[in-house]
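Removed from the display is one protein chain of the complex; every other protein chain stays in position.
Here the chain labels run A and B in written order, and each chain numbers its own residues starting at 1.
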Amino acid sequence: MKKISVFILAAIILSAFSNQDASEILRKVDANLSSENRVFESTITIHGRRGSRTITSKSWSVGDTKSFTEYLSPAREQGTKMLKLENQLWIYTPTTDRIIQISGHMLRQSVMGSDLSYEDMMEDRKLTEIYNASILGRDMLDNRDVYIITLLAKVEDVAYHTQKMWVDADRFVPLKQELFAKSGQLLKRVEMKDIIYVDGRWFPTTMVYKDMLKQGDGTEFKISGIRFNQPIPEHLFSKASLKQ
Amino acid sequence: MIKFLLKGLVRDKSRSWIPTLVVAVGVMLSVFLHAYITGFMNETIEMNAQFFNGHVKVVTRAYADEISQIPNDLALLETDILVNQLKVQFPDVQWFERIHFGGLVDAPDSLGETKTQGPAMGMAVDLLSPTKNEVQRLNLYKSLVRGNLPQKPDDILISDFFAQKLRVNPGDTITFIGSTMNNAMAYHNFVISGTLSFGAMALDRGAMIADIEAVRFALDMENAAGEIVGFLPAGFYSSKVAHAMQSDFNKVADETDVFSPVMLTFEDQGDMATFVNLAHYMGAIITGIFMLAMSLVLWNAGLLGGLRRYGEIGIRLAMGEEKVHVFSTMIYESLMIGIAGSILGTSLGLFFAWLLQTYGLDISATMKGASIMMPTVIRARITTADYFIGFIPGVVSTLIGTALAGIGIFKRQTARLFKELET
Partner (left out) sequence: MFLALKLAYRNLVGAGLRTWLNVIVLSFSYVVIIWLKGLMVGWDHQARFDMEKWQIAKGQYWHKLYDQYDPFSLTESHAPVPQRFLPFITEGAMVPVLVVQASLYPHGRMQPILLKGIPKNQNLLKLPVAALDTITDAIPAIIGTNMARSAKLGKGDRVVLRWRDKSGTFDAAEVVVTDVFATNVPAIDGGQVWIDLEKLRQMMLLPNEATYLSFGQGIKEIPEVNEFVLKTQQELTSEIDVMIKTKTTGQSVFYIILLLLAMLAIFDTQVLSIFRRQKEIGTYVALGYTRQQVVMLFTIEGAMHAVLAAAVAAVYGIPFFIWQSHAGFTIPMDSSDYGIAMAQTMYPVFTVGLIVSTTLIVLITTAVVSYCPSRRIAQMNPTEALRGKIQ
């Protein structure tokens, strides 16, 4: 009896404060994940039906509108550069010595056979700008105390209408994310691991994306050497720098 | 007896020459028509086989499952070994590696930046080997609208319509963007050597043909191919032969390995079985009707042959020859005429059919221009049936006609014979 009343009490308190708390949680998540600018090296491992492939690249980005990526390996991709400004994307490849603009419809295609589309990669808006959050409950995940929050889109032009997020209650970093269709169908699952503390924030350095409708082992995205608030020369974000 | 009858036939030209000729012409027409119909009815089949399906096609089991999406990540590997194996197992069949691929084509402006862009479907075939087998198979030379056939590895042929849409010309460089068989981004510069007319809007909107080695390089498919197509030695599709090959090849296939090669026949692909069926029925119907008409004509000819010899038979009866004997000699003779005519007619028919099979009937004058998917040359197709099909009307109908004419013999009264002969 005592247990039950405690539970009811907890539920009442939770629901009263949840929306405010949830927004607070989301704000803290944003504070960890989004940044004015960042530089990082990353490794993408794509699991295909015939084995896996790893691509390494270095990226520079400012805010949510500009980013520049250079591929470092494998040999085939080496020297390939990508420039994103607002909603436009250009690719330069040394083999063709061409700057090619990737237009709207291509952005929805998957990047190099991964479970990510260009659009997924280009979505850099703050979560608080897109979603309203509410707390669903608390749980343990990978021995960490987590909040489970639901995110419901508050704007129209968003890829995933709802998300369910497992946020580390202490560090405010998402550890797991489920992306849903409007109908409630689970579309993608992202698992974040290897959380590090860098430049005053907690950041996941391993993310595993899995398209839940498709068979396969998903795509692994590993970040190494991430730095925030670095001086990035403005001329990097120009088409001229693609050819350099 | 036979010798005697033969002598009679050879010496009496009117008795032998005209009836034999009539039978021969009739049989010739039958044989020729049958070969022509077979060729004509299979035209759609052959066109699809040459361009897409092959008479048989070897792909991986996984590729076969998703063949409509041309999944190059499931392509065949170590195709040099596989092609050699196929050549050993089926030495008479011609084998070609091909890759179908899709992506974007981007044409640069003077600064090298994107001027125009469009989705494209490509096919990689062996264009540069000295045999030029594939060039002929795909009728590329005739379908060329502007420019030349590829001479160098990075040369590419694109549809003329597509070239106009992209505002590019032969000699221009275009960039292909697609994905490699490992699902990485693929970029490759090709030089347009010429433009083609495909004759089907779906292809003219964005199809291109490049040499397989360049495409292998671009798509990171070294020694790999999406499919290996096989063409039967007769040059035409045969359901029986293809299925025999298929069961022969697939019996050793590893059921558990999704990347093991399997053979598909032409009919296994899309709704090609319907096509084959339809062509088969239509051919049979037209042939059937024609055979019926032919039989009536030769029956008539046999009858006429009998009537021609009204007087002669009268004399023979008057001289005391048995009616049954006269009748049977006539039947024997008509049998010889039928056989001789059928042999002659079949030979002639086969000869003409062979001409039409080898050289084809060029109807391009009635068309606006040649294209890949709209063949302007109609060919006959000789099948085993052609060797005996003419004998049915040739021998049987001649016999029936003669037999009918011969009935008259039994009706004639000996007493009136001389009176008839007097007039």
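What we mean here is this: a residue touches a chain if its C-beta (ideal position, glycine included) is under 8 Å from a C-beta of that chain, and two chains touch if they have at least 3 such contacts.
Predicted model, so just to flag it, every value in this text is computed and none were measured.
Enquirer: Among the chains present, which touch the one that was left out?
Expert: Across all of the complex, the chain we cannot see touches A, B.
Enquirer: Looking at B:223, B:277 or B:358, which residue reaches the missing chain?
Expert: Only one of B:223, B:277 or B:358 touches the chain omitted from view, namely B:277.
Enquirer: Given the contact definition stated above, which residue among B:202, B:244 or B:355 touches the chain not shown here?
Expert: B:202
Enquirer: Of B:81, B:253 or B:307, which sits in contact with the chain we cannot see?
Expert: Considering all chains, including the one not shown, the answer is B:307.
Enquirer: Since one chain isn't shown, list which residues of subunit A touch it in the complete complex.
Expert: Spelled out for subunit A, the touching residues are 104-105, 108, 119, 153, 156-161, 179, 181-183, 185, 187, 211, 213-215.
Enquirer: For subunit B, which positions touch the chain that isn't shown here?
Expert: 14, 18, 22, 25-26, 29, 32-33, 36-37, 40, 43, 65-69, 118-119, 199-202, 205-206, 270-271, 273-274, 277-278, 281-282, 286, 289-290, 292-294, 296-297, 299-301, 303-304, 307-308, 310, 361, 363, 366-368, 374-376, 378, 404
Note that only the chains that are shown with their structure count from here on.
Enquirer: Suppose each chain is reduced to the average of its Cα coordinates; what separation in Å results between subunit A and subunit B?
Expert: Measuring from centre to centre gives 58 Å for this pair.
Enquirer: Going by the contact rule set out above, which residues of subunit B touch subunit A in the complex?
Expert: Touch list, subunit B to subunit A: 62, 73-74, 104, 106, 108, 112-114, 117, 175, 177, 179-180, 182-185, 187-189, 220, 258-259.
Enquirer: For the complex, which residues does subunit A have touching subunit B?
Expert: Spelled out, the residues of subunit A in touch with subunit B are 46, 48-50, 53, 55, 76-77, 80, 91, 93, 95-101, 103, 106, 112-114, 239.
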